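Left out: one protein chain. Kept in place: all the others.
Showing subunit A:
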Amino acid sequence: MRLKLVPQTTNWDFFSRPKLWLGISALLIVVALLSFGTRGLNYGIDFAGGTTIRTESAQPVDVGAYRAAIAPLDLGDVTITEVFDPTFGPDRNVAMVAIQVQDGQESVSGETIVAVQEALRGVAPDITFPSVESVGPTVSGELIVTAIIAVMLAIGAVLIYIWLRFEWQFAVGAVVALVHDVVLTLGIFSEFGIRFDLAIIAALLTIVGYSLNDTVVVFDRVRENLRRYKSRPLRDVLNLSINETLSRTFMTSFTTLLALIALFVLGGDVIRGFVFAMIWGVIVGTYSSIFVASATLLVLGVKRDWSKPEDDAGGPSGTQFSTGGS
């Protein structure tokens, strides 16, 4: 007897409540954008500039005492957070000290860092500094621009590739799904105030890649079925294709999640944010390739070999939810 995540043959109707699904997606996107607009992202030093110092000591972290020790240095906004990780023993107490960019300093001042380290040694004599990172405002500004360009390029490249390999409707469907995934990921990062740094951009692009992977597999089957069942309505063909690939979709998402969860729990605190973004992306990407990409395809309709006017292919309910999708 084989383990099955979904039954061997499914015949679920994914477009019976299209308004509900697209409504949920639209609502989530609005929430994400609102959160993004009001709270913004909790930028790490890669994007905001400044200095972070990681401290480690056998004594428990006393955030108040750390703060008091650093206060006389007059460094403006200093954030101190304790870092927890299941792999730390009781004698490993880690904190992150984040110092904002100092006014009028382009380059990073070694003296400031040394002064902070001295001050902290006063609190916990055995303290060590496993990592110290500083980024000046020029570089951080450029990193933001590069990151935005990278995400745009990735989406653009995908649009072109899918357009070449399929039809433009497929490309639009895939990109709508990608934008959906990226926006929701940004939303969850701003909502929970998770530190957003350069690695998260890598995660975002991976999400783009992953979500696409999923979408393309479904689309590939749609293309095949469109050729095979020339007279069935698009809606049925989409449903059939999704059902046929459902087992694979779940298998792959599940194995990827298994691996990522292992990394999330055991991989240490340094990349936890990064892994979190990917876990979220896999879930959202799987959802979006079915409910966003395919639904968009249904709304747009596909020109089929035999059809003359476009509306033939649109399916009976195709126009009803044309407002949703992104």
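Of note:
In this section, a residue touches a chain if its C-beta (ideal position, glycine included) is under 8 Å from a C-beta of that chain, and two chains touch if they have at least 3 such contacts; residues count from 1.
Please note the rule applied: contacts and distances are computed from a predicted model.
Name of the non-displayed chain as stated in its UniProt record, restricted to "Carnitine transport ATP-binding protein OpuCA", "Protein translocase subunit SecD", "Septum site-determining protein MinD" or "ABC transporter permease": "Protein translocase subunit SecD". Among A:Ile80, A:Leu212 or A:Val284, only A:Leu212 touches the chain that is left out of the view. When the missing chain is restored to the complex, the residue among A:Ser134, A:Ser190, A:Asn239 or A:Thr296 that touches it is A:Ser134. When you scan A:Ala154, A:Ile194 or A:Leu226 for touch with the missing chain, the hit is A:Ala154.
Checked against the full complex, the candidates A:Ile162, A:Val284 or A:Val299 give a single residue touching the omitted chain, namely A:Ile162.
Contacts to the hidden chain, counted on subunit A, fall at residues 2-5, 8, 54, 87, 106-108, 110, 113-114, 128-136, 138-139, 146-147, 149-150, 153-154, 157-158, 161-162, 165, 198-199, 201-202, 205-206, 208-210, 212-214, 216-217, 219-221, 224, 244-245, 247-248, 251-252, 254-260, 262-263, 265-268, 270-271, 274-275, 278.
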